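Note that one protein chain is taken out, while the other chains of the complex remain in position.
Letters are used for the chains, namely A and B, taken in the order the chains are written, and counting of residues starts over at 1 for each.
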Amino acid sequence: MKKTTLYLDTILEFLGDSVINVIGDREGVFIDNLADVANTNETTLDWINPAKANEQQIAENSKAKVLLVDSSIEPIDSKTLIVVVNPKVALAKIGNEFFVTKYEAGIHPTAVVSDGAKIGKNVFIGPYCVIGDCIIGDNTIITSNVRLYNGVEIGSHCFIKEGAVIGGVGFGFEIDDNGNRFRFPQIGSVIIGDYVEIGANTCIDRGALSDTRIDDYAKIDNLCHIAHNAHIGRNAMIIACSEISGSCTIGENAWVGPNTSIRDWRNVGDNSLTGVGSVVVKDVPSNEVWAGNPAKPFKNR
Amino acid sequence: MKKTTLYLDTILEFLGDSVINVIGDREGVFIDNLADVANTNETTLDWINPAKANEQQIAENSKAKVLLVDSSIEPIDSKTLIVVVNPKVALAKIGNEFFVTKYEAGIHPTAVVSDGAKIGKNVFIGPYCVIGDCIIGDNTIITSNVRLYNGVEIGSHCFIKEGAVIGGVGFGFEIDDNGNRFRFPQIGSVIIGDYVEIGANTCIDRGALSDTRIDDYAKIDNLCHIAHNAHIGRNAMIIACSEISGSCTIGENAWVGPNTSIRDWRNVGDNSLTGVGSVVVKDVPSNEVWAGNPAKPFKNR
Partner (left out) sequence: MKKTTLYLDTILEFLGDSVINVIGDREGVFIDNLADVANTNETTLDWINPAKANEQQIAENSKAKVLLVDSSIEPIDSKTLIVVVNPKVALAKIGNEFFVTKYEAGIHPTAVVSDGAKIGKNVFIGPYCVIGDCIIGDNTIITSNVRLYNGVEIGSHCFIKEGAVIGGVGFGFEIDDNGNRFRFPQIGSVIIGDYVEIGANTCIDRGALSDTRIDDYAKIDNLCHIAHNAHIGRNAMIIACSEISGSCTIGENAWVGPNTSIRDWRNVGDNSLTGVGSVVVKDVPSNEVWAGNPAKPFKNR
């Protein structure tokens, strides 16, 4: 956590119109850390979860003097309440702006970048990356030890974590006259939208005859495998260790739980969720929750 | 995809004896791309799947002018049909020969290669690899960020993808007098045959007192773990995210589905298949299909 002291005025200015009200002292009020409940102190910026039944009591018991709250909280002696619609979102924005160290754009001298790569403005490429003839959009961060193959396209504001491998040949084979396997050509590419995250050591294979696609705002966690010709929809979440087989489609806003595996050519519909460890062998329709091996519509277990 | 224009004569010469017949125009006929059905155009080399019931209709509807077909297809106006036994295999061979950019042999200056390594002819070793005292056969490709430990032997024509770790110490521990774990020595090695593929970020641990073995033509996908003393048979396929525990044997031509996990000392027989997400805790006999958690002989679910 970056060391910062934030006075109330700075916080209010940053939050702007999203502040509904401020209750309590303003003069000289400051915070200097974010913390979970076990580590909260007088100068933590705390937030109170509106979903909790005993929200008012939690707020009163907080050791912090400055709280982000929703409008259902009553005034509390000697605390400053910043009233917003969504306290956690407000906390997240403050944390990202003031407590997170930002990447400084630049290409590390050890990165091996092809002359044919087209790299946007304000891009960070870290040590020991190997970058082929790719297109990389503005403000994208590529951490370290990342491998991007020729033809890969990555949008703007993306975040690619360590050891990710994007655009490797897909796992498709034919059998030759001697009964041995040989690769079916994998000459599609990988096309990634804006604001996408690719987790550490995650692998995204290039398509066979057409492209593997990851749409805007999709977030893929560490150690996932996205096979050739898969298509991950906008705002979809693919949680750690998941295996998305060839030609699968994951819908918009879908949530693929940790260590899910999905048979090739199967789909998960928009807004659907697969529970941890799901093994998807049939299409999951939109707006449903499935779990199990094989995955089925979820009822309380 | 590499840019290439291929005239019919070149294709026929390359395919040689495997061409049964050519139906339609030959003069000036060329193709310049491979594509899936959505992206096929006039100059695509298309192929027609003999397994489809409406094969003739698919062929007639193709936008392409040159089609690889089997001998059941009737002549089609203004199309050139190249008749072969297996259209997809023919397409794959043409793609690999003419549309895939080949690796140029050589050792990247950033690769850290031990003086004791014995490296064959026409080998590619890419950036940021760390290669111990290994034996590497002719025509093998080792992409980037790969780690090969002392004692590892790799055959010829192998393909080792990014971030693979081969020959790391196995995960075997004893308990000392204070009740704490310490490692059992892992002094075997990893012996890999010819035409083997090891996927990106896949880990193959060295054996404890004898070797871990991967036989000729075995294909291991991304993000797999092959534990100490496992033995992967010839032409076996291990699909992404699978976990093969210590001392397991996978038979010849077996197909281990995505995200399968196999308990230590268990075996999958020759020609057997485990479905996606299988959890194998009993031996799978040869020539069977198993699936589920725990895996059992597969019947329609």
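The rule is simple: contacts are C-beta pairs under 8 Å (C-beta built on N, C-alpha and C of every residue); 3 or more make two chains touch, one makes a residue touch a chain.
Treat the numbers as computed from the prediction; the structure is a model and nothing was measured.
**Student:** So which of B:Asn145, B:Thr249 or B:Asn267 would be touching the chain we can't see?
**Tutor:** Hidden-chain contact among the options goes to B:Asn145.
**Student:** Considering the whole complex, which of B:Glu27, B:Asp77, B:Glu104 or B:Asp176 touches the chain not shown?
**Tutor:** B:Asp176
**Student:** Could you tell which one of A:Thr5, A:Asn39 or A:Asn287 touches the chain left off the display?
**Tutor:** With A:Thr5, A:Asn39 or A:Asn287 as choices, the missing chain is touched by A:Asn39.
**Student:** Which of these, B:Tyr128, B:Phe159 or B:Trp290, touches the one chain of the complex that we don't see?
**Tutor:** Counting the whole complex, the residue in contact with the absent chain is B:Tyr128.
**Student:** What residues on chain A make contact with the chain left out of this view?
**Tutor:** Where chain A meets the chain not shown: residues 1-2, 34-36, 38-39, 88-89, 92, 95-96, 99-101, 108, 110, 126-128, 143-145, 161-163, 195, 197, 199-201, 216-217, 219, 221-223, 235, 237, 239-241, 258-259, 275-277, 279, 291-293, 301.
**Student:** May I ask you to list the residues on chain B that touch the chain which is not drawn?
**Tutor:** Here the touching residues of chain B are 110, 112, 128, 130, 145, 147, 150, 163, 165, 168, 171, 173-176, 179-185, 187-188, 201, 203, 205, 208-210, 223, 225, 227, 241, 243, 245, 259, 261-263, 279, 281, 293-294.
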